[in-house]
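Only one protein chain is missing from this complex, and each of the others stays in its spot.
Coming up: chain A.
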Amino acid sequence: MPQTSLDYSSLESSSKWKNLPPPPGFTKSSSSLKTQSKKSAVSTASYDALKEKRAWDAAIGPAKSLPMQAFMLYMSGGGVQVFSIGIVFMLLLSPFKNIAGMNEAFAQYAPTSKPSNSIATLPLQKIVYILCNLLTLGVGLWKCRSMGLLPTGTGDWLAFETRGVAPEISLF
């Protein structure tokens, strides 16, 4: 099955190496050259389907790693220590990092017909990806709360409470 050998670089229309000439002494595989025109239409469609599948995998990727992260959180304990803080920071930061780099991450799965860096490509996968990342963030916040790091109680805001002067004072 030499045809199914993954030669992604040849698939990508945008590949910057596509138009490079072969190194001296090398020629393009003659067999692929022969079948290229015949198979291109079929393979583009199937590759697009394949890419979409892989995009779905990437979209739910953060959710898949959640059990592992939950276990790590459990192991790191409830105390405020370097280790648990490190994990919590990772949990809190990675969703934002992921969402910020979402377009680049999904660019490789973009169908050939669509611009690879557009937000509108693979919308469903991207929404699921965002949701999954928010789930990770939620887990991180839950951990913060259980560690007492979220200012949710009145006690956390006590320092900002001010009192005026007493309307009446005692001389005593």
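The rule is short, and it goes like this: contacts are C-beta pairs under 8 Å (C-beta built on N, C-alpha and C of every residue); 3 or more make two chains touch, one makes a residue touch a chain; residues count from 1.
By definition in this document, contacts and distances are computed from a predicted model.
Per the UniProt record, the chain missing from the shown structure is "ER membrane protein complex subunit 1", taken from the list "Nicalin", "GPI transamidase component PIG-S", "ER membrane protein complex subunit 1" or "Replication factor C subunit 5". Note that of A:P23, A:P67 or A:G153, the residue touching the chain absent from this view is A:G153. The chain not shown here touches chain A at positions 148, 152-156, 158-161, 163-172.
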